[in-house]
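A single protein chain has been omitted from the complex, and every remaining protein chain is retained in its original position.
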Amino acid sequence: MIRLDGLRVRVGSFDLVDISFEVPTGGYALIIGPTGSGKTTLLDAIAGHAPLLAGRVLAHGRDVSSLPPEQRRLGIVYQQYHLFPHLSVGENIAYGLRYAAGDGSEATATRVRALAGLLGITALLERGVRGLSGGEQQRVAIARALAPRPSVLLLDEPFAAVDPATRTILRRELRVLHEAEGITTLQVTHDFDDALRLGDMVAVMAEGHIVQQGRPEDVFRYPNSAFVARFVGTGNVVAGQVERTGEPGADGRFAARFVSGTLELHVIADREGLAHAVIRPEDLLLSSTPLPGSIRNRIEVVVERVEHLGPVVQVQLAAGRDLVAAVTTATASDLGLRPGVRVWLGLKATAVHLV
Amino acid sequence: MIRLDGLRVRVGSFDLVDISFEVPTGGYALIIGPTGSGKTTLLDAIAGHAPLLAGRVLAHGRDVSSLPPEQRRLGIVYQQYHLFPHLSVGENIAYGLRYAAGDGSEATATRVRALAGLLGITALLERGVRGLSGGEQQRVAIARALAPRPSVLLLDEPFAAVDPATRTILRRELRVLHEAEGITTLQVTHDFDDALRLGDMVAVMAEGHIVQQGRPEDVFRYPNSAFVARFVGTGNVVAGQVERTGEPGADGRFAARFVSGTLELHVIADREGLAHAVIRPEDLLLSSTPLPGSIRNRIEVVVERVEHLGPVVQVQLAAGRDLVAAVTTATASDLGLRPGVRVWLGLKATAVHLV
Amino acid sequence: MLALLGSMLILFIVGPLVRLLFMASPSGLGSALADPELQASIALTVMCATAATAIAAALGVPLAYLLARARFPGRRLLLGIVDLPVVIPHPVAGIALLLFLGRHSAVGGALASLGLEFVSHVPGIVAGMLFVSAPILVSGAREAFVTVDPKLERVARSLGDSAWGCFRRVTLPLAGRGILAGGILAWARSVSEFGSIVILTYNPKVASILIFDRFTAYGLPAAVPAAVLLLMVALAVFALVRLVEPREHR
Partner (left out) sequence: MLALLGSMLILFIVGPLVRLLFMASPSGLGSALADPELQASIALTVMCATAATAIAAALGVPLAYLLARARFPGRRLLLGIVDLPVVIPHPVAGIALLLFLGRHSAVGGALASLGLEFVSHVPGIVAGMLFVSAPILVSGAREAFVTVDPKLERVARSLGDSAWGCFRRVTLPLAGRGILAGGILAWARSVSEFGSIVILTYNPKVASILIFDRFTAYGLPAAVPAAVLLLMVALAVFALVRLVEPREHR
């Protein structure tokens, strides 16, 4: 377990305020935010390289806030991996074992071989670290961080320095490794995909604050602001005006109309006035005739562009505002979607999330 | 139109051999490849900054191979944008207009304002370039490159320096800009998503060679090697053995069995022996009972992990080999997919692409 | 602990200079300023240092640009040669220049027949200064050029600049402060030179030789006012470099 308790940190121009977050033992949590939101500074503060102005860092119940970095037992892997260039791969991995309990050349060698086996880098042990590929460097850096059995693993943008193809492989490996070792992990990233694929918990940072936290699927589905919606890529974010059309129910929510330019949608709202409508692309249903049943919004729209992205097809629509819908390849070919085609758009009132 | 005709370039340790590629007038082409495949060296060679050992570069029919960079009329935007730090945004954009036909302070100012309007950076014109965000820098760099009306626009990893959220916005803007200006564009990237979203044409590079080229959808669907399949992220790539089970038809293709460990698939092949099977995740159909009809492969498998990625759910399956299937959110909840659940996997013999 | 060791070194550098500055009475400094021989010698020093720096800039900036940008066989050797004067004992440099530029050598003889005499003439002072200060200017300018990203030049070329246009519009403006700082340091190094000039051209006397001369002829008190004055010039120049120098360097 690692718990951040009201952290306040200032390094250079970065100012982190009131950061509170908890990762349960064995959990995998991510802190995501755009470049410059202070993510790396936060990792440095946790690891003891940036002084805390306020708050505490607890690792498995122990307050480590005033301990020097070497006594916090936190493994760290930086974005550029930062392998020791004057040591071989094996020496890099063994670096932290000098201080491990039960140190000894045999115990060290065993641990290094075990980790190298786990990460598939046994063949590299005798080599220098120059000339390793990005993926190999990452594996060595992870093995090095795990060797002294830290209580928490901190990862700083571990996939930013590799291509997307390698990223997919490394992501899978990291997940498997996490499940095998069960080590509490905290990763900072700017890529929400990492959170969806790896995390149990996610916190979104902006300008030194945590603006939303929760399970990745929940943050993705119910972002609490237009910023979060745009940043996690929930989909369509449209600014407009909410006007009440029905009486509030027991929960205070009421039927309303959301107006943005010439786009008008039936929605369920809990307040009137200016708001953003967040609509997931897969909730926009396309059909050749108006959809029947409980779907309140039915609009005839024109297809502007069709993008085939593997399993999904993204369809950009002119509907007063530009909207993006996601459909399956099969649906796209059934409807003959291509620029200029007119189709019916269906959208449930409850699928419009107002923030 | 830009045509590369048997280029051979050596810069440092990069050795590009026999690069031939053509982008039609007004087209948008991408060259993709992993880090170190020589993509940036190729752009430098096209722009005249790296000498050609062999071959020619033709821009709109004109052989520019022996012209100095300033006479090639190729606009270039580098990955880190490289704005002139001693000039304002407006001066950056106007930089190349000094040599434009009909030069004059009024014509220059008009062109700068027009481009700034097109890219939404009018408010920045008087500012210095320090402190601009990544997205703003990119817009300025593109405006600067477009100002002298180059015949071809060269882009070097234009989205690598911004976060994924900004990337989505910039990608859309660039596409709109490309459609509005109709300028022939050649981009190098390591992200196949760029190709799917932007490109009319794509060439995949590996170790200094072009290993496959064509329309992005075709390369994605029919990769010609395991390397390309993995790099473009087609999905499952499984190494195994092809054994003929039927007589060859008129086209030389025959029914066969593909064996990899305990996984056995009915496939259509054109040769026997060692091969890789490439299977797109969306072609793996999941159901609670064996699927009927023309689907030759029906296997009972166990769900290992479920990842919710917005519109699609990725399901990792234990089927002798690990396979990844992509299904819609609706299907995933209908089948109650979660780790440990047993489901039936269906796969058409024709959906297995052997390379 | 680290700070303690370090501050001993700082003290060893600052102490003597502060002590020297405090030695000069205002009246002593005033009479030094009014001393015509000292005036003439400082004027000569400034003039020669300026000439040496101008020559070093004219020949050294192009060299620095080549060393920063071009990759050619022998580049590392040239880098070595340019820095060589730093390790040559100053009187040895003086003797080498004397042999090279004296009337009896091929080069010196040819130049003398053109009316350019070095030994015991003003050009000898400039030659000594140039020899020791050129490396400083070249390495400063080279570092300034290295900090200009070649991709900026590539962008400028693709926007229509010729090689020279790009140098003038992009490279030089961006490297300018660094080159200027190198030039000022080279100028200060020229002013500070003594060991080679004392061998090449004792008369007319530059300031450092005048101070030495007075010290040996009349003892310490006679040399102090002039020394303080020259130290002040050096400190002023040094402060100037610090102001000019690009901040990112540090």
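A, B and C are the chain letters, set down in written order, and residue numbers restart from 1 in every chain.
The rule is short, and it goes like this: contacts are C-beta pairs under 8 Å (C-beta built on N, C-alpha and C of every residue); 3 or more make two chains touch, one makes a residue touch a chain.
Keep in mind it's a predicted model, so treat the numbers as computed, not measured.
**Student:** Which of the displayed chains are touched by the chain that has been omitted?
**Tutor:** Computed over the complete complex, the missing chain touches A, C.
**Student:** Looking at C:L33, C:V92 or C:A110, which residue reaches the missing chain?
**Tutor:** Among C:L33, C:V92 or C:A110, only C:V92 touches the chain that is not shown.
**Student:** Kindly state which of the options C:L78, C:V122 or C:V244 is in contact with the chain not pictured.
**Tutor:** C:L78
**Student:** Using the touch definition from the top, which of A:G33, A:G55 or A:G75 touches the missing chain?
**Tutor:** For the chain that is not drawn, the touching residue is A:G75.
**Student:** By the contact criterion defined above, which parts of chain A meet the unshown chain? Give residue numbers in ascending order.
**Tutor:** 44, 47-49, 68-70, 72, 74-76, 78, 80, 82, 84-86, 95-96, 98-100, 144-145, 147-148, 150
**Student:** Which parts of chain C face the unshown chain closely enough to count as touching?
**Tutor:** Considering the whole complex, chain C reaches the absent chain at 1-3, 5-6, 8-10, 12-17, 19-20, 23, 56, 58-60, 62-63, 65-66, 76, 78-93, 95-101, 105, 107, 130-131, 134-135, 138, 185, 188-189, 191-195, 198-199, 207-209, 211-212, 215, 220, 223-224, 227, 230-231, 234-235, 237-238, 241-242, 250.
FYI, only the chains that are shown with their structure count from here on.
**Student:** Let me check something: if the centre of a chain is the mean of its CA atoms, which chain is farthest from chain A?
**Tutor:** Checked the centroid distances; the maximum from chain A is C.
**Student:** Most contacts: which chain pair?
**Tutor:** Looking at every pair of chains, the most contacts join A-B.
**Student:** For chain A versus chain B, what separation do you get between their C-alpha means, in angstrom?
**Tutor:** 23
**Student:** For chain A versus chain C, what separation do you get between their C-alpha means, in angstrom?
**Tutor:** About 57 Å, centre to centre.
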